[in-house]
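Working notes, beginning with the structure itself.
Apart from one protein chain that is not included, each protein chain of the complex appears where it belongs.
== chain A ==
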Amino acid sequence: MAPTTPQEPGLNAVPSYEEEQAQARFDALIDKDSRVEPRDWMPAPYRKTLTRQVSQHAHSEIIGMQPEANWITRAPSLKRKSILMAKVQDEAGHGLYLYSAAETLGTPRDELNEQLLTGRAKYSSIFNYPARSWADMGAIGWLVDGAAIANQVPLCRASYGPYGRAMVRICKEESFHQRQGFEILLSLSRGTEAQKKMAQDAVNRFYEPSLMMFGPPDDQSPNSKQSMAWNIKRFSNDELRQRFVGMIAEQVKVLGLTLPDPELRFDEEKKQWIHKDLNWDEFMAVIKGNGPVNAQRLERRREAHREGAWVREAAAAYAAKQAQSEVA
């Protein structure tokens, strides 16, 4: 008999009959493309992957409020101001839908929040780029929300029920975000020379980061395969990036602007879009916390959390007092 080697606890144990049965039920659900619900048994790595993905997604929505919130006071008209406020409220709402979905996997809200505030959790690297001009509100809506939609539409069919349901709600609301961004750019593009230049500059800065939102190329994305096997992810990073770049290549013509990519073309033979090489070193650096405004974004989030403490305390104290007087 081979000598026993120490392994991680729990991993070397022979699965019990019940575990085998539960695994078989889970596999059958995935096989027939059905949905897994919170109280179903699920393999620990599935739960962990989803908790990470859904909570990172929630954090991204919450941090994503900042670049646009910064522009509310400087929006060029009352109408634009109202639209921007509605959009920022939506991002907050999306964050909350997703936190609720993440919580059904067993991690409490406070812990998820703590992971963000302490900088242990990741969020989409795109929000670590500054929004320098009003045209950036347009580029963010058109390119960043556009890429998010391309990513999120297939997630509506994710195998985990609460995640899919949250995504359905989010996707319905995101389409307004993308259209309003497109309209901002269109107005600027049809405006003065300076306005058109501002629009083009914003598109130039957000083009590459938005393409990188789909994640590393397929051959460098080790977790994708498992996520696809679990029906969480439906298309690979490169497939989604292809789809997106094809859409914006057409849309940019309507805007009367250009994409900052001289190599961009559709290869008729390979039936795919060729775009310039993306700067993945920069992507990794931004993810690791070295983007232009990582520190600023996190500090703003911590500050908002601190400043809201008295509201949370007052609400809890009021609730406790009401509960007491009901008993009395």
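Keep this in mind: a residue touches a chain if its C-beta (ideal position, glycine included) is under 8 Å from a C-beta of that chain, and two chains touch if they have at least 3 such contacts; residues count from 1.
Heads up, the rule we're going with is that contacts and distances are computed from a predicted model.
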Protein name, per the UniProt record, of whichever chain is missing from view ("Polar amino acid transport system ATP-binding protein", "Phenylacetate-CoA oxygenase subunit PaaB", "Oxaloacetate decarboxylase, beta subunit" or "Protocatechuate 3,4-dioxygenase"): "Phenylacetate-CoA oxygenase subunit PaaB"
Chain not shown: contacting residue from A:61, A:90 or A:145: A:90
Chain not shown, touching residues in chain A: 37, 39-41, 86, 89-90, 93, 96-97, 100, 103, 108-110, 113, 165-166, 169, 173, 312-313, 315-319, 322-323
